[in-house]
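My questions will all concern the structure given below.
A single protein chain has been omitted; all remaining protein chains appear in their positions.
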Amino acid sequence: MQLDEFFVTGEPLIYAGMVSIALVSAAILFILTYFKKWGWLWREWLTTVDHKKIGVMYILSALAMLFRGGADALMMRTQLAFPNMNFLNAQHYDEIFTTHGTVMIIFMAMPFLIGLMNVVVPLQIGARDVAFPYLNALSFWSFLFGAMLFNISFVIGGSPDAGWTSYTPLAGAAMSPGPGQNFYLMGLQLSGIGTLATGINFMVTILKMRAPGMKMFQMPIFTWSTLITSFIIVFAFPILTVALALMTLDRVFGAQFFTLTGEGMPMMWANLFWMWGHPEVYIVILPAFGIFSEVIATFARKQLFGYKAMVWAIILIAGLSFLVWVHHFFTMGAGAFVNSVFSISTMLIAVPTGVKIFNWLGTLYKSRINNTVAMMWSLAFIPSFVIGGVTGVMLGMASADYQFHNSYFLVAHFHYVLIAGTVFACFSGLVFWYPKMFGHKLNERLGKWSFWFFVIGFHVCFFPQYFAGLDGMPRRVFTIIPEWMPLNIISSVGAFGMGIGFAIFVFTVVYSYRYSEREKTGDSWDDGRTLEWATPTPVPFYNFATVPHINSMDAYVKLKEEGKTTFDEDKLEPIHMPSNTGQPFIMMAFLFVASFGVVFEWMWMAIAGLIAGVVMMVIRSFDYDEGFHVEIDEIKRTERSTRGL
Amino acid sequence: MKSMKQFFKRGLILLPLSLVLFLSGCSQMAVFDPKGPVAQTQSDLIIYSIILMLFIVVVVFVPFGYFVYKYRDTNPNRKESDYEPHMHGNTMIEIVWTIIPFVIVVALSIPTVNTLFELEKPPESTDSATEDTEEEPLVVHATAADWKWFFSYPEEDIETVNYLHIPTDRPIEFKLSSADSMAAMWIPQLGGQKYNMAGMENTLYLQADEEGVYDGRNSNFNGEGFTKHTFEVYAESEEDYDAWVEETQNEAPELSQEEYDELLEPGLTTEAEYSSTHLEWVDHGTNDGRDYAVNRHYDLYGELMHLYSDHEAEDFMDEENEEDHESH
Partner (left out) sequence: MSSHELKTGPLEYRTQEGQMTIMGFWIFLAAEIVLFSTLFATYAVLFGRTADSTPPGELFEPGIVLIMTFLLLTSSFTCGLAIHEMRRGSVKGLLIWMMITLLLGLGFLGFEIYEFIHYTHEGATMQSSAFWSAFFTLAGTHGLHVTLGIGWAILLLIQVAKRGLTPRTSRKFFVIGLYWHFLDVVWIFIFTSVYLIGMVV
């Protein structure tokens, strides 16, 4: 392969991208070296198994991916603002919407939520870490290396261009030759390992490591949503693993699963993809529901209305999520009967979702709303999500879907549910738990600016798209006809509004790091209801000096009433903690090399990377490290200083 | 709080307002401007669902706005009784708001399912005059290829590329298939879409009641030329249609297999018409025809066209097409 085939050439935007990547990398290397931070980086972050730090790394990576996906979105909106724009050509546009979709779902939404789960769930259930801290680190590094692999396609080899759904035969070897689509396959495969491991990890953590006395129906609702999400992950992700593997076999080894030759079956990809893909949508929305429930209850200063109904609604939605995949291709011609069944099962999801919406309203009834930024994100979610939800029901009506399918109506719908649901929840949760993670709050005033820009921009951007769709504008076109111009200009203006909102958010982070007051108590918002607020801030690495006995919902409310804390000096015992290890990082780095080899079909590299990865696993098998114990004196010292005793 | 008021102003007033503004322009939107019975049925169904959905939106937005306004901490008119922190739920009301969405789902399911079965049959003529002479649907094989459309009329033995003529007031039975990548034939003003797939045949019934030229296109992304993967539908009276068929049969050249294979090469192409169909040697909708195009042009699919929105070739094509139609 020639060098000019290896690097992507010929596009000024890509050259600019290459230069900025080179500059940023050089700057990072320089800063790390200049301030002698290499050791710190390795000891504190790359080798950590602490769920809080892993969570923070997840969130930071997700924010970077949000930036990348957002930049893609702004490029697309620029191209579509006017007819006959020559900002992007068809091929480049195809690459950009493909990476936008993939990055946002797989490398932004999921890791962001998994990051919040990592930080919060062990604290909420009174655990000192997750069940398998080593595996947790492995999950994170598999996600990060997967994301890296996917993202370097921008400058090396060429980006995938068959859409985030990668329908065959388009995505097959005949119609999409070259490494682009392989980046998609291997990037997702590599990060998928980590997601599956996360699912297993959180299931065991929540089922086995709850504080003494805490019953299932006393768990915080975010923990519940994490548990159910983990179930979905465990039952849905292996389907993706298989689907990706089969397409890799097709593309790299000449198998005939989804090909037009050899009696392959291209339609089977759509089925496998959505059998994973629909549950995947709920993987990113259920934790969001959990976050909204926590935030709304906290700032409404009121117990969550209909807690049990909320939990059962989540379980029901999770169950239904496996039974609706065909609604993504009603137009495939499966027949009226099949479409009817899936149409009804799809619309049925509206019932538990409606119950949840009404329960949030019930929580607001007779409450005392403290209008913080976190609360505003959660409140904005309710009306916005309802619009996304009702249009979702409309899309679920198969006979009407023949007109909505593949149009901007669909695009508007899924952005309404994914942004108003998942992204608002990410912001809400991040602002809410920020003081727990970083020891200071985000500036509220700036936060409100960023909120209004983002939320108004969001509606301005996506509301017109419903009508563009009804006017016959299909998704994924790279240029528009003059009739669609007015709606598209409005939409593009809104998109830039969201961009400004995000920029203000980033500025808020920097500003607050410098000027915000440092937290003195663990209960940052004074209205904390669940156990994470019972820990001091910054949270000691062992989380809880002593784990209290729990016998009710909203455990921290009860503790506050009884005047108890998580530092009971009489009950102190040495705490067993796992040791840091660099193995997960190294193992995943080798698998990254192997995946890179598969992408370019350099088998020597793939095999070498795989062997090195297996050697790391063998090393792990012989690793009998028992961790270490935190002595009572050290616990006392830490607790006294963090609690200001 | 100031921002809260903004929220009402912007969130609750702007939204319905813009909705009214947009809906008033409904008649211009393709889906709400049906020109045939199929699109009409779907448009009616969509409007029916929008009304029910607006009801839900109101049911949620009104209490939401009211609660957020009334129960805010900074409300100067707060009363002691406005705060009940230990309210945990209310079985009665929870049952009520489970049943309401359920009833709405039922109300949506019934017409959805009815329409689904209806769409599998040719649209029934509403015109009593034509009822006696119940016409057989006109069969048209619509074959997508990267990135062009072939319309074969087996009974008339003619074939067109990138445009088609249909008679009004007569159901059209489209046999959808594809020579290579998956496409979806969509003519918004005549009705919803279905997929074109190689090795599969889908049936789609459409009908035009009004004469006119309608935009049709592939709505399913299938690569670089996707945006330009469009065609025009000329719906005309039966006499005009018959005249067009006859003219094409007499004046258009026959389609040879060599020429067809050349047309199948991935890329854009101009409109054309022939006095024979490619169905004589391959039907891409059958299992035998599924790899016809890929076997012939395997290496060509990866080649880029470097297509820009004001692509010169495209302008050239449009001019060609216009000349073409003027000569008709």
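Letters A and B mark the chains in the order given here, with residues in each chain numbered from 1 onward.
As a convention for this text, a residue touches a chain if its C-beta (ideal position, glycine included) is under 8 Å from a C-beta of that chain, and two chains touch if they have at least 3 such contacts.
Given the structure is predicted, the values throughout are model-derived calculations rather than measurements.
> Quick one: which shown chains sit in contact with the chain that's not drawn?
A
> Which of these, A:141, A:257 or A:330, touches the one chain of the complex that we don't see?
In the full complex, the listed residue that touches the missing chain is A:257.
> Out of A:106, A:239, A:270 or A:599, which is the one that touches the chain we can't see?
Missing-chain contact among the listed residues: A:239.
> In the complete assembly, which of A:335, A:486 or A:627 touches the absent chain?
That would be A:627, which touches the missing chain.
> Which one touches the absent chain: A:152, A:249, A:446 or A:612?
With A:152, A:249, A:446 or A:612 as choices, the missing chain is touched by A:249.
> Which of these, A:126, A:157, A:396 or A:578, touches the one chain of the complex that we don't see?
The single option touching the absent chain is A:578.
> For subunit A, enumerate the residues touching the unshown chain of the complex.
On the side of subunit A, residues 128-129, 131-132, 196, 199-201, 203-204, 207-209, 234-239, 241-243, 245-246, 249-250, 253-257, 259, 261-265, 268, 272, 275, 575-578, 618, 621-622, 624, 627, 629 touch the unshown chain.
Everything below uses one rule, namely that only the chains that are shown with their structure count from here on.
> Please give the residue numbers of subunit A that touch subunit B in the complex, ascending.
Listed in rising order, the residues are 83-86, 89-91, 94, 161-163, 167, 169-170, 174-178, 260-261, 263, 266-267, 300-303, 305-309, 329, 331-333, 335-336, 339-340, 343-344, 347-348, 350-351, 354-355, 357-359, 361-362, 364-371, 376, 379-380, 382-383, 386-387, 390-391, 393-394, 397-403, 405-407, 448, 452, 455-456, 459, 463-464, 467, 470-472, 474-479.
> Note which residues of subunit B are touching subunit A in the complex, please.
1, 3-4, 6-7, 10-12, 14-15, 18, 22, 25, 28-32, 39, 41-43, 45-46, 49-50, 53, 56-57, 60-61, 63-64, 67-68, 71-74, 78, 81-90, 93-94, 97-98, 100-102, 104-105, 108-109, 112-113, 115-120, 146, 176, 180-182, 184, 186, 188-189, 191-195, 197-200, 202-203, 215, 217, 219-227, 287, 290-291, 294-295, 298, 301-302, 304-310
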